[in-house]
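With one protein chain removed, the remaining protein chains of the complex are shown where they sit.
Chain nomenclature is as follows: A and B, assigned in order of appearance, with residue numbering initiated at 1 for each chain independently.
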Amino acid sequence: MIRGQERRLALWLLLPSLVFVTVLGAFPILSQFVLSFTDLNLRFPADRGFVGGANYARLVTDAVFWQDLGNTLLFTVVSVGLELLLGLGAALLINRAIRGRTALTSTLMMPWALPTVVAATMWSLILNDRIGLVNSLLSRLGLISERVLWLGPKLAMTSVILADVWKTTPFVAIILLAGLKSIPRHYYEAAELDGANRWETFRAITLPLLKPFIAVALLFRAMDAFRIFDLVWVLTGGASGTETLSVYIYKVLFRYSEMGYGSTLTIALFVIVFLMSLGLIRSMRVQAE
Amino acid sequence: MRARTTLLIVAMALVVALGGCGSDESGEVTLVFAAGSDPSGATEALIEEYNSAHPGVTVEFQAMPASTDTQHDSYVTYLSARQSNVDIYSLDVIWTAEFATAGWIREVPEGLIDREDFLEGPLVSASYDDVLYAIPWFTDAGVLYYRRDLLEEAGLDVPETWDEFRTACDALASDPDVDGYVWQGARYEGLVCNFLEFLWSIGGSIEPDRLRDETPSVRNEVAAALALMKSLVDEGYSPQSVLTYKEEDARRVFTEGQSIFLRNWPYAWSMAQGEGSKVTDVVGIARLPHAPGETPYSTIGGWNVAVSTFSKHPEEAFEFLAFIAGERSLELRAIEGGYLPTRKATYADPDVLKANPHFERFFEVFRYTRNRPRSPEYSLASDIIQENAHRALSGSMPVEDAADQMVERLLDTLGDQR
Partner (left out) sequence: MAHRGATIWSWFGRMLLVVLALVPIYWIVNVSFSGPQALYKVPLDYYPNPPVLENYREVFDVNQFPGNVGNSFIVATLTTLLTLALGAPAAYALARLRVRGRNLILAVFLGLAIFPAIGMMGPLYVAMARLGLINTIPALVLPYTLFTLPLAIWILTHFFSTLPASLEDAALVDGCTPPQAFLRIILPLSAPGLFTSAILIFIWAWNEFLFALIMTTTPESRTVPVALALFAGLHELPWATIAAATVITVVPVVVLVVFFQRQIVEGLTSGVER
């Protein structure tokens, strides 16, 4: 294709998305930036004023913010790590299956197909210390003598991670599965002819070709995990060290109606996740070379 | 291109088909009443009645998820955007100050109701700064439920002081599977209700003026209350799991016969008598335990109804308000749904009493009720109490530190209120 033609075609193809995103997304996002420099409280809109960097200064000394940042980081690292491992395992398993692939994939999709609030409600039932399935099974199997308080102060974060891993591993698996299927079969055939065993094949062919997909999965999962809200909200309400940044933002915005500081927090979260993502992308790219 | 145009046309068609509710050109007035869903159907029946009796006015019921938090956040979103989509709001008693100072709800016109008709506590919760902004709709207060059969068997009187309470629990402690006292200690609004009851039961309080003027005393009272709550768990009177209990969790333990005492709202009574309960007919209602010489106040719960400032038909809205909080409505909701009336007279109504004989007992207990701190910043205050109380209970923060932090931050938040 001629250069000019190509450029025009590209423009036409990209324009609708860009216009859509700009029209719909620009205003909300920009208004958040602006508001982060004000002390707008939605209950007293007339009192709003420009406060410069005061909100950001408040952020730095906000103990709740730092604590929640820690909680969020812990949650993200552990659950995304687990999801990648388990998702890869699941994708490999399914890919290898000759029969029942459809059934397997559909089964795998089910945890993820549930609305988050429902999955969270169900997990809070299953993890209930008195009438929950887990404790019932564990005690029947003789593994515990006392009821385990899954949603109590010590295990709350573990339970939240567990519920999240259960729910979103399918997401990772699906992406990796698509990646696995995009690897041309004759690569494997060639490797087999060369006498490579499964581990060598995996390292030399599968993993490198899967990298872009792992990157996408990792990226989006990390971004999502860092901003998690629904699950935590329903399971624990943010208690016992499970309050994440999104929960805090939600409270500030809707409980205390503090639009100004809430916007500051939103921007802060955005910046953190953005930097994190850039870091991830850069490191994936470095590895690829 | 063509696919997108089609999509746009389809979308617009759907807008036309589904959009546009509430505005009438016929001169008819449509009012929208937003409240938590009513499983008994009484509210819908009342609205139908109203609509038939008032040609020219149609009231629509917008059922919200029952969760008080979800309602709060939705209403805040509408009202801060100055939307007129809802005319009458049902508001949790703790929101009055917040909504009133934000200018989101209208003052109730003088003479719409006779204040004397209403229970005092709820009436106070519907006012701010001595102005009435809402009409109390239904009320709630914490009570102590106990196993009458077990106490009788052991020859014990219903305990009144904390010491008597502990003694009773000790005497009945034979079964390891049965807990002494279950209440709501999860990190949510209910914890504030429970905490305040413990605080009041030992003679403490966190009224804004006391907070300001008698800070050290308040701080000691708070520490004592937290210590009391923690000791119940530490000494085994309450199970560790109480830290994860909300109303239903605690209620279930009791109706399964696995605890001797329960602190809960009145609704638990019907659950105790209902299907699946193992304790039908052996449950008693009493006032909460207290320190000798102190009064055991119960936290006031419940909901009020108010008219939105942005309603396009305030007159008609207030008319409906008077109806939905009127005698007939409160009676029907009491009979069908067990909602506790906010009008004193309703408690003497024979039909209401027939359907809810326990109301008489509740009425007695409700003589001593108190509101949670009424402040525009209540949400923040509640969060402060929840966070610090839960930390103290779980042992992740020493009781003394938790009390310090709670009082310090409450002073910041509530300090300028009167």
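Following the convention adopted for this analysis, a residue touches a chain if its C-beta (ideal position, glycine included) is under 8 Å from a C-beta of that chain, and two chains touch if they have at least 3 such contacts.
Please read all numbers here as calculations on a predicted model, not as lab measurements.
Colleague: Which of B:36, B:203, B:236 or B:326 sits in contact with the chain that's absent?
Modeller: B:36
Colleague: Tell me which of A:51, A:84, A:160 or A:253 is the one touching the absent chain.
Modeller: Hidden-chain contact among the options goes to A:253.
Colleague: When the complex is taken as a whole, what residues of chain A touch the one chain not shown?
Modeller: Touch set of chain A with respect to the missing chain: 1, 3, 6-7, 9-10, 12-14, 16-18, 20-21, 24-25, 27-29, 31-32, 42, 89-90, 93-94, 96-97, 100-102, 104-119, 121-123, 125-126, 131, 133, 136, 140, 166, 170-171, 174-175, 177-178, 181-182, 184-185, 188, 192, 198, 212-213, 216, 219-220, 223, 227, 229-230, 246, 249-250, 253, 259, 262-263, 266-267, 269-270, 273-274, 277.
Colleague: Since one chain has been left out of the picture, which residues of chain B touch it in the full complex?
Modeller: Its contact residues with the unshown chain are 3-4, 7, 10-11, 14-15, 18-21, 32, 34, 36-37, 39, 60, 62-67, 70, 74, 77, 80-81, 83, 85-86, 246-248, 251-252, 256, 265, 267, 271, 275-276.
In this text, only the chains that are shown with their structure count from here on.
Colleague: Centroid of chain A to centroid of chain B, CA atoms only: how many Å?
Modeller: 35
Colleague: Using the touch rule from the top, collect the residues of chain A that touch chain B in their complex.
Modeller: Per the touch definition, chain A meets chain B at residues 16, 42-45, 128-131, 147, 149, 151-153, 236-241, 250-251, 254-257, 259.
Colleague: Once bound in the complex, which stretches of chain B touch chain A?
Modeller: These residues of chain B touch chain A: 4, 72-73, 76-77, 80, 98, 101-104, 186-188, 240-241, 243-244, 249, 252-253, 258, 376-377, 379-380, 383, 390, 394-396.
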